[in-house]
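Omission of a single protein chain aside, the complex is shown with its protein chains in their original locations.
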Amino acid sequence: MIRSFLAEDIGTGDITAESIFLPDQLGEGCLVTREAMMVVGVNDIAAEVFKLQNQAINICEGVKDGTMVEQGTILLRVDGPVIDLLKAERVALNLLQRLSGIATLTARYVEKVKLYPVRITDTRKTTPGIRMLEKYAVKAGGGYNHRFNLTDGALIKDNHIAACGSIAGAVARVKENIPHTVRIEVEVETLKQVVECLESEVDIIMLDNMDLGTMTEAVAIIDGKALVEASGGINLETVESVAKTGVDIISVGALTHSAPSLDIGMDWTSCHVNEQ
Amino acid sequence: MIRSFLAEDIGTGDITAESIFLPDQLGEGCLVTREAMMVVGVNDIAAEVFKLQNQAINICEGVKDGTMVEQGTILLRVDGPVIDLLKAERVALNLLQRLSGIATLTARYVEKVKLYPVRITDTRKTTPGIRMLEKYAVKAGGGYNHRFNLTDGALIKDNHIAACGSIAGAVARVKENIPHTVRIEVEVETLKQVVECLESEVDIIMLDNMDLGTMTEAVAIIDGKALVEASGGINLETVESVAKTGVDIISVGALTHSAPSLDIGMDWTSCHVNEQ
Amino acid sequence: MIRSFLAEDIGTGDITAESIFLPDQLGEGCLVTREAMMVVGVNDIAAEVFKLQNQAINICEGVKDGTMVEQGTILLRVDGPVIDLLKAERVALNLLQRLSGIATLTARYVEKVKLYPVRITDTRKTTPGIRMLEKYAVKAGGGYNHRFNLTDGALIKDNHIAACGSIAGAVARVKENIPHTVRIEVEVETLKQVVECLESEVDIIMLDNMDLGTMTEAVAIIDGKALVEASGGINLETVESVAKTGVDIISVGALTHSAPSLDIGMDWTSCHVNEQ
Amino acid sequence: MIRSFLAEDIGTGDITAESIFLPDQLGEGCLVTREAMMVVGVNDIAAEVFKLQNQAINICEGVKDGTMVEQGTILLRVDGPVIDLLKAERVALNLLQRLSGIATLTARYVEKVKLYPVRITDTRKTTPGIRMLEKYAVKAGGGYNHRFNLTDGALIKDNHIAACGSIAGAVARVKENIPHTVRIEVEVETLKQVVECLESEVDIIMLDNMDLGTMTEAVAIIDGKALVEASGGINLETVESVAKTGVDIISVGALTHSAPSLDIGMDWTSCHVNEQ
Amino acid sequence: MIRSFLAEDIGTGDITAESIFLPDQLGEGCLVTREAMMVVGVNDIAAEVFKLQNQAINICEGVKDGTMVEQGTILLRVDGPVIDLLKAERVALNLLQRLSGIATLTARYVEKVKLYPVRITDTRKTTPGIRMLEKYAVKAGGGYNHRFNLTDGALIKDNHIAACGSIAGAVARVKENIPHTVRIEVEVETLKQVVECLESEVDIIMLDNMDLGTMTEAVAIIDGKALVEASGGINLETVESVAKTGVDIISVGALTHSAPSLDIGMDWTSCHVNEQ
Partner (left out) sequence: MIRSFLAEDIGTGDITAESIFLPDQLGEGCLVTREAMMVVGVNDIAAEVFKLQNQAINICEGVKDGTMVEQGTILLRVDGPVIDLLKAERVALNLLQRLSGIATLTARYVEKVKLYPVRITDTRKTTPGIRMLEKYAVKAGGGYNHRFNLTDGALIKDNHIAACGSIAGAVARVKENIPHTVRIEVEVETLKQVVECLESEVDIIMLDNMDLGTMTEAVAIIDGKALVEASGGINLETVESVAKTGVDIISVGALTHSAPSLDIGMDWTSCHVNEQ
């Protein structure tokens, strides 16, 4: 995957760098934060970008995933052929900036609910192509992952229910067909549906866009007989009050679809002169 | 590319939908905006996702790229096998939401400078893997593209200059090596460097993180002998004053790296009952 | 995937057929069983092989998956360019024969336990590269699927337990890290371990290579508080007695790793003469 | 190819192992036979699976291909990061078990005809996707390979002959079109066809489903002027009597399409405890 | 393969055409020869390039492979979206020009030896990546193919012989290991080696860089007991005298490695005006 990112950014060559440097000229640089953040992806992702560009690039172990750092922190030190450092730089930064943005936002949500026994989870609203990286960033930020794809979790929604005529009907069909290793979750909007879910012995009940009062009632009705997930438009202002209702899981699409990139740059400590 | 996005989201199958629906059951739905936005990607990208999931899905031509729409606007109507509509839904939405977010943000920048003869352009700070789509969204929003990759534009930065000892030295090397079809741009921080650029007859001078006063001076010195690009930390508050300095191009990384996704959903108008 | 199978079998061309037939000569043939069997893969897989070789091949809808047929049954009728029929023939047959072998063997296991409320499931002991097809054949034969891969089910085995010091320790770590949408299964060998599993509230307990007496005891102890899976060396002779112990699931590796291919051939009803 | 097998089995991660072990924890294990067999694929294939999963896994040279071993034999010792050993284990075993099954079955056929100057060969009835591995196993078992694909051998069958009106016509066309480096084989069912083949100076005559008497006659008629291959439904009971007829080659589809997997497991000698 | 050729030529878009034409504007053009030539690749290759660029391009069946045409001949007429015609044009022409160059050169060799019962064949000295196309062009030009790759023909050369100590030793090893469907060819430089080949009953003897006298002697010694191939530096001046020696096959590397491209262009008959 990273190889294709490099190809996307490099095209058929870096015409600037290749004009100026010889292939064997060396350079050294550091990835440095330009603002405070929780970083993720330094050793496993950014370093990998440099390594895949050229095995000969040396990398000093950098800041661990999930570390909160100040502006001006050196995240990673790399040295090797200048041309390859320049070719890898932008892709490494683009990934680090985005993933650290996700981890930092996740950490803010987690901080808000730290007094409650609740998980903050991501959703499938991720950037196409880099879901695994984004879900990794959510975990680094203290969050949890929801299902990775349509195979590793059954989630029955309103149109599934409508097609079967009832929650009971939909759950029965799904139970009969899926591996026994996967849980069944049902998305509901009313307390009546909550009761139907309990009658069908589903594993997880997702309360979709419920107000806080109804949510609290739902939690009471469910009473530990299923996991309870709150979902739908929850933000940093509302997340704590949702946690107070006693739900087990709060899923937040914004973690991955709207976290802004954070500012990280590359400072060159050495970039050897080209004596042709 | 879209095939790999579908594979990422679907895994080895949609265990929920495949339990409930038969392969030949049909459904119909619409992609609908949940907030006002400039949309992009409806006919070329979202429709393509559905088509690639199953050629048998019918698609009514939807809203054109670059259209400003209200909340509640139907963007696209699709009908076909329910299972495939469900498998394609999330990927189509994830792309549309992100790209429309970029176009909408770009349009806001463009609006701010509409009285000035200046281009708002993107940068290489895009999401790895979907740069072409994101740059397409910038154009739909009224912006322009900067170079696509390291091959189709020469951009000489501080470390290139340092390596060669002078702007003149760096420009000479680059001129000697690159195809004559590509322009040479130099990133400068001082007026002294601006003068050196003019002496080296570069095509484009990028004023990096300059204050407005210096920028104005630079534009006067350059006096049409090269294109002038302003870059570095320019935002919606400052973009108009930058435009006033008379630069030709303003490049804004935030267009692609920090535009939030906008809210679009799928409404099911029909989802046939499964009479097994 | 099927494209790569065709490439594997065809190499750089069918030197025999291409010497004898012209590209536009037509032929017609039928896939016919040479022994009784439960067939699977006719319409979705074998037909797809012909279609991918050449879109111009016509295919008459064939026998449905999971149908029990006699020797001499016509499964599928195809007509089109002879060269392409010949190029697709072997791959289509190789897949059909293997998958029908799996479905037929599965159906024999299912028949043995038809009086008991128990699932026969496959395992991960599949042929590398075609797991999805093999698991599909198991379902067609009346069986169920176990997890598809290491992501969509947590299965704690002896070495995991040893590493953590206890079942409780292992379960705690896994619960803390996996998505809430996936169940936790633990593989045990003793009744003491069964009790530990119940204390840790695992979702599924796998009784590995237990004798029938112990298995019966285990089922009694578990008493519906977890799903019970029997595993390890169960064959057509023993499967019914295992079912009698009251377990919920019986997983059988042999379904996919040792089902012999069944005999299916292609009969040519027409193969036009080449008037060059 | 092996990378895709690993991807198939691992999905997006081993959620169990990754919950329990840290990436740098080490383990050690052995692949051990659970029954007697001729092994194949230890050093070139199973070891490669571990290496491709993680270059850091150490591998002690194991049992050579084509060795007959007892139950309980250690085939290969591996040590390295536990998570990666666990991720590679199943794919390595699935391949070893299947290929050793093929080699062992081949060796039984070879043993049956050891007194005769005859080759036991495979056919194109292999598992789609892993033909090269399966043909390699046949050679390890003492057998020989038939053509690998439709390009590296010309085999004229009944429908080719019918299309051309005669064996002579078909052979002439094929001779005129194929590279001179490849032999021409013709499949026949009658002695009359055998004579026609000799008149057309074909290189190899395949006697398809002939009874032993006719086969003996055919061998006498051919009298060394072409290679003779016997084919069609030959099994362990009949192979010796076929060899007695004096044919040069006996091809057996069952070698690859119906050899059962043999039992091989992984014993963990060390699996370091996770002190988080 | 053709898709990758298009990607290579198009990059991320045709910035010229996409600036000028709308996606739905239509055009029409013809591929026309600018000199006399034997054409190859019109209907199967050039047409395919246009089709793969856009299914909506219409193609009128063009000149058949192996046709000798004059300058100014229309080879193929295409119409459809202008942008896609322009994107496909260069790749289609590059392939046609190169392949027609090969066919035309081959035809000249074939013409030179038309009175002799000898095959002109290609070698493995082809352009990496397009061997199949180049070998196809050789056949269209009246030549024959040598082996396609290292698998579909055994060719024993001097270093193989040296490694085994003798031709007999090398042949024995190869016979024992390769499929019986493939012929054995040995490359020799002396008459003594020719005799050794006959003693080892090889199928084909390649006379490498022999003078005409020795070659004639070799043919006499072989006397039909093996096919005879002449190879090494044979050109249009010498090919007829080589044919006169009585060899069966003359292989010529220059057919594929040094045939110049011939001149073919695209004439636009209609290119609709863009009324934006």
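Labels for the chains are A, B, C, D and E, by order of writing; each one numbers its residues from 1.
Operating definition for what follows: a residue touches a chain if its C-beta (ideal position, glycine included) is under 8 Å from a C-beta of that chain, and two chains touch if they have at least 3 such contacts.
Being a predicted model, the structure only gives us computed values, none of them experimental.
Among E:76, E:155 or E:252, only E:155 touches the chain left out of the display.
Touching the missing chain, out of B:98, B:146, B:160 or B:257, is residue B:146.
Along chain E, the points of touch with the absent chain fall at residues 1-2, 4-5, 8-21, 25, 27, 82, 86-87, 90-91, 93-95, 97-98, 101, 124-131, 148-156, 158-160, 162-165, 170, 173-174, 176-179, 182, 254, 257-258, 260-261, 268, 271-274.
The chain not shown here touches chain B at positions 119, 121, 144-148, 151-155, 179-183, 185, 203-204, 227, 229, 248-249.
Keep this in mind: only the chains that are shown with their structure count from here on.
In this assembly, B is the chain whose CA centroid lies farthest from the centroid of chain D.
Shared numbers divided by all numbers used gives the overlap of an interface; between chain A and chain C this overlap exceeds half, so the copies present the same residues. Chain B and chain E have Cα centroids separated by 45 Å. Chain A has residues 11, 148-149, 151-155, 178-179, 182 in contact with two or more other chains.
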